[in-house]
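Note that one protein chain of the assembly has been removed; the remaining protein chains are unaltered in position.
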Amino acid sequence: MKKDLIVSIKDLAFGYAERQIHRKINMNFHRGKVVAIMGGSGCGKTTILRLIGGQIKPTSGQVEVDGKIVHEQGRKGIYELRRKMGMLFQHGALFSDLSVYENVAFPIREHTDLNEAVIKDLVLMKLNAVGLRGAHNLMPTELSGGMARRVALARAVALDPDIIMYDEPFAGLDPISMGVICDLIRTLNDALGATSIIVTHDVTETFAFADYIYFIADGIVAAEGSPSDLKKSQLPFVKQFIYSEKDGPVPFHYQANEYISDLGL
Amino acid sequence: MLTFFENIGRGLRLKITRLGAATRLFFTIISYSSESFKRFNLTIREIYFTGVLSLIIIIVSAFFVGMVLGLQGYYTLQKYGSSEAIGVLVALALVRELGPVVTALLFAGRAGTAITAEIGLMKATEQLSAMEMMAVSPVARIVAPRFWAGIITMPLLASIFSMVGIIGGYVVAVPLIGVDEGAFWSQMQANVDFSYDIVNGFIKSLVFGIACTIIALFEGYDAPPTAEGVSRATTRTVVTSSLAVLGLDFVLTSFMLSV
Partner (left out) sequence: MDRIKLDAWVGIFVALGLIALMGLAMKVGNLTSNDIKTTYVVTANFENIGGLKPRAPVKSAGVVVGRVDSITFDTKIYEAIVTMSIDERYVFPKDTFANIYTAGLLGEQYIGLEAGGDPENLVAFDKISQTQDAVVLEKLISQFLYNQASKEEEEK
């Protein structure tokens, strides 16, 4: 019996020399769930994904993936953990010198010794799941933004990961592509029995399909709950975010002097 | 006035930090090399991009450099009545200096910038991050094969450069000017020493190969992940490689002449 809790973040703090990003973050991700992390631009949402993936180390606190503390693992241990993860990058991050087919085949070739016929079947299956089996001969430059992201998604799930991470999966997509991606996240998650962690700031889409949502602001978890709970939330920040009000706890104006004095009046 | 010196100090500190980071990259590459040697076809692919694609520019420039050396050398040597020494002049100039140095400069401009731009772009589009997240080391998969390709390519290119340059010098000296063919080759053979001139030239090109490739790789790997960052890094590759090659050339030459 696998543990239900697959990723847990405890008292995590992280910052660069000049700027503290996270002060104290606690999050739990359960198996089979689609969890969204939301927050304004620059609040360190993507950084959390990098911390889970072990690309950076926390200043204090810890990230536990599948019972192992990420920053205490050596290179081998981290690579071992990463093989359980798939990550979809904001712009897809497809390898520009490889074709769509080779991009999806890449993780399979790197980590398994399967023969070419099996690889071909696997790749075409994954591409079929995202609806792009017909595009396997194209180069990444020939794809539209939405298609590139679907290929990247096929690549991310090529090795059937336990955890799928999405970094801004909706950014810069037209409504149709957005709907396709939404649908894919849900179906892939349920088909693979995986856990999806989505970093985003698109309210409508996320509230429509996420199981649980974390709001980050000022380096802490400002609010959390299921979409229906959060909609009822009276927290001013959450309200401002959900109903996209221009002024609120997050001010419209960047810190400045008195307007009158700046104009020299 | 103080800020002037402060700026110098800050700039110097930055340069030294970067030198340290480049050195660390060098050792990281070495430590990952066994991993990438297991898949040598990756290195062969890079030899194609750095070596084969540089062949045209190397051969054409070598031919012209050799011809110019032949012409210039002839007009000076004939004043002293020793125009047969033209072969020696062309061969020594090419084998000892111009072969390795010009090849390295062309390499930095042709292959070095391509490496920097490619790696910088892969970084800017998160391809390297993606690779890392797929539990594939970008150093083993991307950086190390390019490093070894550069080291293998440079001495070969320099040898080709020297040989083609000598042929260029021969074309000008013998058929065009009319220097005696026998004298051309025999004087050359009498005065070019294999273990001294040719081996030293080879060592030079090997050192330049390491320097140019490491600089190109480091600049790409270290580039800020933006379009502007990558373009600046590409410029820096050419500038730094050229300076490094010329500086190292002086050091190596003085070292070789003193032995």
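When the chains are written out, they are named A and B in that same order, and each has its own residue count from 1.
The rule is simple: a contact is a pair of C-beta atoms (placed from the backbone, for glycine too) under 8 Å apart; a residue touches a chain by one contact, two chains touch by 3 or more.
Everything numeric here is computed off the predicted structure, so don't read it as measured data.
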| item | value |
| --- | --- |
| For the chain not depicted, the shown chains it touches | B |
| Contacting the left-out chain in the complete assembly, out of B:89, B:173, B:192 or B:233 | B:192 |
| Option from B:57, B:71, B:156 or B:256 whose C-beta touches the chain left out | B:156 |
| Touch criterion as defined above, residue of B:51, B:120, B:150 or B:209 at the omitted chain | B:51 |
| Where the unshown chain meets subunit B, residue by residue | 41, 44-45, 47-48, 51-52, 55, 82, 91, 95, 152, 155-157, 159-160, 162-164, 166, 185, 188-190, 192-194, 196-198, 202 |
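One rule holds for everything that comes next: only the chains that are shown with their structure count from here on.
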| item | value |
| --- | --- |
| Residues on subunit A engaged by subunit B in the complex (per definition of touch) | 53, 55, 78-80, 82-83, 85-87, 89-91, 93-96, 106-107, 110-111, 152 |
| Residue ranges of subunit B touching subunit A (in the complex, touch as defined) | 121-122, 125-127, 129-137, 141 |
